[in-house]
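== subunit A ==
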Amino acid sequence: MSSEIFVWPFNLGLYFILIYSVVRSTVWFRNLSRPDKLRLQRGFFGIPFMQSIKEIFMESLLHRRIFKKNFVLGYMHMSLAFGWFLLIVFGTIEADFFGEKHLNPPSHAIFFRAFNPDHGAVGLARAYTHLMDFLLAFILSGLLLAVIKRFIPSMMGMKKTTKHTWSDRTALLSLWLIFPSRLLAESFTCGTYGSGGFLTGNLGAALASFLPAAEIAPWFWWLYSLALGTFFFLLPVTRYFHIPIELLLIFMRNSGITTGDKSSSYTEVQTHACSSCGVCIGVCQMSYAAGINDIQSAYFIKGLRSDRDIAAITANCLMCGRCEEACPVGIELGPMRLIERRQGERPDTAKRFLERYSLTGRRSTIERESTQSYGYLVREEAESADVLFFAGCMTHLTPSVISAMKKIMESAGVRYRFMDEQGGVCCGRPLMLAGRDREARELINHNSDIIWKSGARILVTSCPICYKIFRESYYLEARVMHHSEFINLLIEEGSLRLGYLHRKVVYHDPCELGRGSGIYEEPRAVISYVAELQAVPEEGTMSLCCGGSLGNLTLSSGKRALIAADAARSLTMSSPDELITACPLCKKTFGQATGTRVSDIAELVAAALPKPVKKSRGRPARVTTKSLNHG
Partner candidate 1 sequence: MSVRQANRFGFGINQSRQINYDTSDRKVRDYVTLREPSFRLCFACGGCSATCTAGEHISFNLRRMITLIRRGEIDLLRDEVTRCMLCGKCMLVCPRGVNTRNVVAMTAEAIRKLDRNEL
Partner candidate 2 sequence: MKPEGKKRIWAEYQKEIPDDHFFYVRSCIRQTFFAGSEQVFLKIMRDDLGKDIFEDPRHTTCTGIGYHGDVVPFETIQTVVARHFSLATEAGYKNIAISCVTSFGIYTEILETWKHFPETLERTREDLLKATGRTFDVPETISHASDIIYKFRDEIARKARFNLSDISTGKPLKVVEHIGCHYSKMFPKYGVGGAEFPHVLIGMVESWGGDIIDYPERRHCCGFGFRQYLIQANRGYSLSASRKKFESMEPYRPDFIIANCPGCSMFMDRWQYTINEIDGITYGADGQGIPVLTYEEVAGLVLGYDPWELGLQYHNVQSLPLLKRMGIRVDPAKRFLAKDGSRLPEPVGLMNE
C-alpha cells in the first residue's frame, strides 16, 4: 500500500525540505565565525540545549509570548503549531503501534487512515482514533481563526497585518487546505468503512449516506498530499520558512550567539526566522502616529529576504527599539538595521544575483574610502579631573540643562571639569546610527584620548545618545554615568540637600537611555525624591519615542512633529504639571509638541536645590572618592 502513488507529492516535498534544511543549515554553520561555531557546538551539549528545548516548546509550540500579548492570537498559533506537532507525534505512534510494521516511512503516519481504512473500530484503537480526531478539530479551530484574521484583522485585535507576496499566498492556501482535506479524506474513507472517531466517523457516515464515499476519498487523499507537498516545496521562499528556522534561531541564541556588527549566518537565520506576524507594525509609532506604513521591521526583514534595494526602508526608522522589544521571535531588529546601514549601497543587481547564488551566499560590502574624515581635529591638552562632564552636542542647544548640572555639581561639591564647555567633538553615536562606523571610530579615538588623559574616574554625560556609545563602544577606565544616575548617586550618598517640589510630574524614558541602555530606575528614584511621579500609559521597556531620534535619517520634520504630538498626548494624559525627560533631544522635541512644561531631570533637581545656592561647605572631593570606592 505504501507504494500508493498519491503519497508522492508529500514525499517529494518532505524530502526536498529536509535536504534543503540540512544543506542550508550546513552552509550557515560553515559561515559562522570560529567563536560562534564553538558556542554552537558547546550549546548542543549542556544547559543551553535544555533551555532551547524548553523555549522551543514554550514559544514555537505553545507561543507563550503571543498568548501574553493577545489570547486569541496565541490560541490560533498554539492550535496550529502545537496541534500539528501533536498530530504528527501521535500519528507516528499510532502508525508504529497499530501499523503492520515498525519504523515506517513518514508518509505512513501522515496517510495512516488511507492505508488502514478500517482501523480504529474498537477498543484502544477506537479511543486513540477519538484522540486523533480531537487533535484535528483543535487544529481546525485555529485554522478558522487564521482565516478570520486574514480577512478581518481587527477581529483579532490586530491593528495592521503584513502584506503577502504571491508565494506567501500560494503557501498559505496550501497550508489552509492541508487540514480540511485531511478531514474530508479521512471522513470519506471512514464513511466507506464505517470506522473513524467522533469527528471523522460521524462526518464520514453523514457524507457516505448521500455521496459515493469510496470514489471520492482518493481525490481528497490526493489533495491532502498535494497540499502538503506544495507547502513544503514553497516553504523556503515564503514567510512560513520561519517555522523550522525559528528552531535553529533558538538554539543559536541560547548558545550565546549575538547579532554583532556584521552580517553573518546569524543575521540570515534571524531574517528567515521572522514570521511577518506584524506585531512590529502595531507598536511602531511611525505607523500609528505618522501614517508611514512601509518601513517597519517586518518589511525591512522581508526586503532583506528578497534582497531588494531597501536603503530607503533601512534609513527610515527611529531606532527607538519598541519593535525589538515586542518581537515574539526575539529578532535583534536594531542591530540588524544598523548592519544594513553600515553596508551602505548594495552592489548592482547583476552582482547581487551572482552573490546570492554563490555558495557562501554572503553579500560583500562596498569598501568605503579609508581616508580620514576628521584629521583636522586637534588633540587637546587634557586637564586632570575626578569627574568629567560631557554635555554633548545636543545639550548645548538646551543651555538650561547645562546650568542645572553645574548648579547641582557645585551644590554637591563635585570637583569636575566640563569637557566640552567650548563645544566639543561629537561622541560618534549619530554616525554609528547612520552606519558609518569607521568615521565614528575616529571621533571615539579623539574623545577617548581626552578622557583617558584627564584621569577622570567618572564620566558624566547629559545626553543618552552619548551615554550609550560611551558605554558600549569606548574603551575607558572611567565609569560612564548618565546624569540621572550621577544625581541619584549624589542623593544616595547624601551629598545633595534637596527640597521637595510639590509638583505632579511624569517621566519619559529616552529611547537610548531606557531600552538602549537599560536605565529605568535611577531617573525614577531621583524624580520621586523631589516630586510626585505619576504613571504613564506606556513606560519602561515599551515607553514611547519622542520622534526627534537621530536614528532616523529621512523622516521629515512634519512627521516627527506628528509622532511627538502623539507621544506627548499619551504622556500628559494625567495633566501633570511637568513632563520630565533625561535627554536634550527629547526635551527639545517635546517642547514644541505640548503645552505642558518640559524639563530635564537635572532642571527639576536644580529647582529643588535650596536657594540661594551656596558654595559647598567643606565637602570637596569627598563625594567622588566615596562613590568610586564602591562604584
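Candidate entries met the following condition: all candidates are chains of the complex that A comes from, given by their letters.
As a working rule, contacts are C-beta pairs under 8 Å (C-beta built on N, C-alpha and C of every residue); 3 or more make two chains touch, one makes a residue touch a chain; residues count from 1.
These numbers come from a predicted model, not from an experiment.
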Options 1 or 2 - which one, within this complex, touches subunit A: 1
Candidate 1-touching residues of subunit A, taken from the complex the two chains share: 312, 315, 345, 371, 373-374, 376-378, 393-394, 396-397, 423-426, 428, 430-431, 434, 436, 439, 443, 548, 550, 553-558, 585, 588
